[in-house]
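One protein chain is absent from this view; the other protein chains keep their places.
A, B and C are the chain letters, set down in written order, and residue numbers restart from 1 in every chain.
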Amino acid sequence: MDYTKQIQDIAGRLFSEGKIDIFIGYRNTGFDENQVPVLIHQYKDVDQLLFTDKSVFNLANYLKYEHTRNKRVGLIVKGCDSRALNLMLTESQVKRENLYIIGIACEGVVNETGEKAQNCVECMMPDAVVYDELLGSATGKREYQVNADIRELDEKTLTDRVEYFEEIFENCIRCNACRHSCPLCYCAKCCIDQETATLFHGANTTSSAFHALMTWSLHLAGRCVDCRNCEKACPIHLPLHLLHKLNEKVIYENFQEHLAGMTEGDRGAFYKYSLSDPDDFIL
Amino acid sequence: MKLTTYSTDQAGLQAFYEAIIRAHDTYGPVEKFGKFDFKKVNSLSECDPESPIPRTMSVKPLFFPKSAKVMKYTATSAGTELSDTAEDPLAGKRVILGVKHCDARGLQVLDAVYKWDYIDTDYEKRRENTILISPRCDQAATHCFCTSLDYDLETLDAVDVAVINGADRKIYLQARTEKGETFLKENATGLTSANGSAEAEMKKQYETFAASFRLKMNYQEINERMQGQFDSPTFEEVPSSCVSCNTCAFVCPTCHCFKISDEKIRDKGVRYKSYDSCNNVYFTLMAGGHNPRPVKYRRWRQRAMHKFVYYKERFGVNLCIGCGKCTTSCPVNISIFEVVTKVASSMQE
Amino acid sequence: MEAEIKEKIVSMEKPHMEAPPDWQPVIMGILCNWCSYAGSDLTGTSRIQYPPNIRIIRVPCSSRVDPWFIIKSLQTIADGVLISGCHPGDCHYISGNYYARRRFLVTKKLLNFVGFHENRVQFSWVSAAEGAKFAKVVTKVTEDIRKLGPLHLYKKENS
Partner (left out) sequence: MARVGVFVCFCGANIADFVDVPAVTEEAKKIKEVKYAIEYKYMCSDPGQQMIRDAIVQHRLTSVVVAACSPRMHEKTFRKALSDAGMNPYLLEVANIREHSSWVHQKDKKAATEKASDLIRMAVAKSIANEQLHEISVPVTKRALVIGGGIAGIQAALDIADARIPVVLVEKSPSIGGRMAQLDETFPTLDCSQCILTPKMVDVASHPFIELLPYSEVMELDGYVGNYKAKIKRKASYVNFDTCTGCGACWQKCPVKVPNEFNMGIDKRKAIYSPFPQAVPNKPVIDAEHCTMLLKGKCGICAKVCEKGSIDYTMQDEIVEREIGAVVVATGYDLWDPSPYEEYGVGRYKDIITSLEFERMVSANGPTGGVPVRPSDGKVPKRVVFIKCVGSRDEAKGIEYCSKICCMYTAKHAILLHHKVHDSHAYIFYMDIRAAGKGYEEFVKRAQVETGATYLRGRVSKIYKKGENLMVRGEDAQLGQVVEVEADLVVLATAIYPYKDNPDLARLLGISYDKYGYLSEAHPKLRPVETAKAGIYLAGCTQAPKDIPDTVAQASAAAAKVCGLFAGDTLKKDPMISTVNTEFCTGCQNCVTVCPYQAIVTEEIPLGHGSKEMRIVAKVNEGVCQGCGSCVAICRSMAIDLAGFTDMQIINEIVSI
């Protein structure tokens, strides 16, 4: 998967036609084969741009910062990224008319070790769902499948799960990188930083980490697009996707919904209801 | 001072480590979620002192933990009584294996601020009671540039005991401090004394190591140039891809910003001291609502300038030690090396 | 005598942790004002007895209950949480309990996934007329949680 050429051309065109102020893409770090997201402001920089299966980071994230607000932005989105973008549009965080979106029919990106990332292996919608032009050939929606790790953990006993997760929450250093790298965590001030939380969960203790991560995952329930920005950002490499995938599973099994942000206007499972929702868990 | 040196082979070293683990509270780099992190160990099999650089975390958390109790209190109508927290788990005598030299340098740099006008007794105690055993690196990793930041053979006093893989396939253990000296002597069983003979080997090893660096900077020059760079426009563009995720500060061996927070339930409360980061928007938010660093590039500037200028001005040492941990952990792979060199070089343009 | 026959209570999630002999579970009850709280009042006025372990908070509607409240309760003093609202369709605010129901299900499953026994968090629909049902529900929940023993997961230091 390499669209470097096409993307450089498009970005060049957009700049020369004066259609955009900023183009958000990827460039090489210059130190290793990893890539840095880059915000380009002028035509002469477009040759930095590239797009390969190492273009991992979800660029929609950059639309939540002051320096892109109300600017005309061109950006590259893979399948998952585009659904995050769709949610941002639905939740009116960005204006569609300000965006020029290059959608990618994604073939999956690779992780540090060079093999295809888990979320790409399990990806249910690799094609961009919102775009001005699409690169690659769309392969369409795939069947829902339960995440491998979730299936594994579900078989564990309660006490085993307790041990497993305590490990996770103890190791969390509460740098909040997960939150900051999530395109859907765009709040002006995160509830975790507000008095209602800091008065009781201000320290970086395990219990606070638990509180923060649980709240976070519940705020993303039915919205998470599984781009795994959070997991890549986590310096401790905590398997944060577990929380989201579990929510996804529960929501799929009970409300027959998955793939957040497929259509603009869909806010996710928590913001609607059906009279026939399961009631049997209630006394 | 005269440095005691012993030599041994791989098996001997393992035995040495095992002996230590048996005899002392020992910490070592333990693999967690595919990354190394310092944890208490009870057998050598749990940890890998030779684990490759870079590691996620430095040894900093063992001296300045992510969250530590400052005090406890009980608030009733009778008044508020303070009570001390339980025994500090990190204050006891202990040995840390597999400390990278950069980690140790980090602590050395931190000493300057912790032993400055106010002496942080907790920190001091932890430092005093700890022996750092440090295998010397043979190969620089992608983002390492410690050699550019006054790390050379002479300033090895950051570690107590250095472990050196000689080019002659021997492994040398050398005390670098008095603490190390006594410790090494106490635990020398099974080691052959090799005073003097090690120096040449060490030099060779160091040279090959130094040669393996891809990143090099002229620190003096950078430092001087940066001083005039406060208003450099480069600061505004370079970190535009930063997502202010704070990771860099949390993994940095020398970042030492913290916040104080209470957790009160019913009438009992605990006061904590926890990591904070200057990349955090609310880090500089004042009670009145004014925030001098509301935008990302200003926070970034603060970070870079603090690392390469301010700290040096104040304490005479550079705050950044070139370990490359921030770059390794950065979700968007921003390299502080790249940023500062860019900024410094931007002056000529 | 009785103390001897009674077998020891251990924490469900952490079997190695044993409850002190005089341990009593604490349950946080969050009730909606119009149905369940009124129902609990009726339990009182009709003098129906139930275990004294529950502490009740009044909220206008079950839809006011943020999953936060559940997590915070479990992290502080409570060993379990009971949340109760109007029966589906009876919501004083038309649709509140429908939204709440979705949130509750996901929260319950998530908590269970990370290690909380499913009975730690329970929900019920209790109408203003169901004083007897409220007593029954509280008794059940209390007994469930007594069986589970004290909660030792991610508790605040000083709780």
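Operating definition for what follows: a residue touches a chain if its C-beta (ideal position, glycine included) is under 8 Å from a C-beta of that chain, and two chains touch if they have at least 3 such contacts.
On a predicted model such as this, the values are computed, not experimentally measured, just so you know.
S.K.: Sort by label and list the shown chains the missing chain touches.
M.R.: Per the contact definition above, the missing chain touches A, B, C.
S.K.: Using the touch definition from the top, which of A:16, A:42 or A:70 touches the missing chain?
M.R.: Touching the chain that is not displayed is residue A:70.
S.K.: From the list C:65, C:114 or C:151, pick the residue that touches the absent chain.
M.R.: Touching the chain that is not displayed is residue C:65.
S.K.: Would you write out the residues of chain A that touch the absent chain, in ascending order?
M.R.: Touching the missing chain: residues 69-70, 91-93, 186-191, 194-196, 199-200, 219, 267, 270-272.
S.K.: Contact with the hidden chain only, please: which chain C residues?
M.R.: Its contact residues with the unshown chain are 24, 26, 28, 33, 37-38, 40-41, 43-45, 47-50, 52, 55-61, 63-66, 68-69, 72-73, 76-78, 92-96, 99-100, 103, 135.
S.K.: Give me the chain B residues in contact with the hidden chain, please.
M.R.: Touch set of chain B with respect to the missing chain: 75-78, 80, 264-267.
Keep this in mind: only the chains that are shown with their structure count from here on.
S.K.: State the pair with the higher C-beta contact count; candidates are B-C and A-B.
M.R.: Higher C-beta contact count between the two pairs: A-B.
S.K.: Can you name the chain whose C-alpha mean lies closest to the mean of all the C-alpha atoms?
M.R.: If we average C-alpha coordinates per chain, A lands closest to the whole-structure average.
S.K.: What chain lies farthest away from chain C once each centre is taken as the mean of the Cα atoms?
M.R.: The chain lying farthest from chain C is B.
S.K.: Starting from the mean Cα coordinates of chain A and chain C, work out the distance between those two points in Å.
M.R.: Once rounded, the distance between the two centres reads 34 Å.
S.K.: Would you kindly tell me how far, in whole Å, the mean C-alpha position of chain C lies from that of chain B?
M.R.: Computed from C-alpha means, the inter-chain centre distance equals 46 Å.
S.K.: Touching two or more other chains, which residues of chain C qualify?
M.R.: 76, 156-157 - these are the residues of chain C that touch more than one other chain.
S.K.: Give me the residue numbers in chain A that touch at least two other chains, ranges are fine.
M.R.: In chain A, residues 200, 205 touch at least two other chains, as defined above.
S.K.: In the complex formed with chain C, which residues of chain A make contact?
M.R.: 153-154, 158-159, 161-162, 165-166, 169, 191, 196, 200, 205-207, 210-211, 214-215, 217-218, 221-222, 242-243, 246-247, 250-251, 254-255, 269-271, 273-275, 277-279, 281-283
S.K.: Please output the residues of chain B touching chain C within their complex, sorted ascending.
M.R.: 69, 72, 263-266, 268-270
S.K.: Contact residues on chain B for chain A in the complex?
M.R.: Residues in contact with chain A: 32-35, 37, 56-57, 66-67, 142-143, 214-215, 237, 240-241, 243-247, 249-251, 259, 261-265, 270, 272, 274-275, 277, 280, 282, 295-296, 327, 329, 331-335, 338.
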